[in-house]
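One protein chain omitted, others in place.
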Amino acid sequence: MTAETTVAPPHGYAADKDALLKRLRRAEGQVRGVARMVDEDVYCIDILTQVSAATKALETVALQLIEDHLAHCVAEAAAQGGPVADAKIAEASAAIARLVRS
Amino acid sequence: MTAETTVAPPHGYAADKDALLKRLRRAEGQVRGVARMVDEDVYCIDILTQVSAATKALETVALQLIEDHLAHCVAEAAAQGGPVADAKIAEASAAIARLVRS
Amino acid sequence: MTAETTVAPPHGYAADKDALLKRLRRAEGQVRGVARMVDEDVYCIDILTQVSAATKALETVALQLIEDHLAHCVAEAAAQGGPVADAKIAEASAAIARLVRS
Partner (left out) sequence: MTAETTVAPPHGYAADKDALLKRLRRAEGQVRGVARMVDEDVYCIDILTQVSAATKALETVALQLIEDHLAHCVAEAAAQGGPVADAKIAEASAAIARLVRS
């Protein structure tokens, strides 16, 4: 988010950025589609099917982000060990818990 | 979705339409926010927090749609009884199952 | 749970009682299996697979109970209409929300 991002070490998802953005654009379109269906008085059950599709798309994005995060940020911290590694693992676990409970 | 929608019996969510549309517009903004965060190389965990918020918003929409559907479409079919009632309840149960498993 | 249960109108799941009990006995065995795996120091990932199986089994029980509840208790209340019907539908919706969020 700063002018230095191009020289900063890339985040875990750097290699999947294009795929993530494409998937998020599709998810955004699905949510907009749900709004349009509500606006056009489409039958409730058909709207729910579309809501489930959007939710699943977001879930796939989240799982990709977690895998990339473990493979890079967490793995690098673990390789260094010590309190930084512990903090990274606690942080990742909390994010996983939020996802499982959402 | 047809020219007759204004005279057709409204769907279960008719009374909540404005609230649903407002919530969906916010969810759409949240998904767009996630894409922007990915594009700007924001830290993975912060993106995951935003994905969870968008997922929860969609979940709230889905639960509202189900409650409205039960209170109107399913209740009216149940009042009539017979195979139409059975079909409505089976259809609602399948939608609930998709939501629970998504 | 009272002495009158044998003459009281059966609950929605009466016809599925045997199937539900069989499924619950299997789920109980799966949870006991998870405890045994922890006790015997089985590899974490293998335990997680078994936890997911037990969770899915409980989810299937819950979805069956909801479908039966809609098809009987809620449908009967809806056929009568009025505040009792409204209360039943609000109660069912709250139970569905708890399930979706758990």
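Chains: A, B and C, in written order; residue numbering restarts at 1 for each.
Note that a residue touches a chain if its C-beta (ideal position, glycine included) is under 8 Å from a C-beta of that chain, and two chains touch if they have at least 3 such contacts.
Keep in mind the model is a prediction, meaning the values are calculated, not measured.
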Touching the absent chain when the full complex is considered, from C:Ala15, C:Ala35 or C:Val84: C:Ala35
Hidden partner chain, touching residue among A:Leu21, A:Ala53 or A:Ala78: A:Ala78
Touch residues of chain C, complete complex, unshown partner: 1, 5, 8, 10-14, 17, 20-21, 24-25, 27-28, 31-32, 34-35, 38-45, 47-49, 51-52, 54-56, 58-59, 61-62, 65-66, 68-69, 73, 91-92, 95, 98-99, 102
Hidden partner interface residues of chain A, rising order: 59, 62-63, 66-67, 70-71, 74-76, 78-79, 81, 85-86, 89-90, 92-93, 96-97, 99-101
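What we mean here is this: only the chains that are shown with their structure count from here on.
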Between chain C and chain A, distance of the C-alpha-averaged centres to the nearest whole Å: 31
Rounded Å distance between chain A and chain B, as computed from the means of their C-alpha atoms: 21
Residues of chain C engaged with two or more neighbouring chains: 101
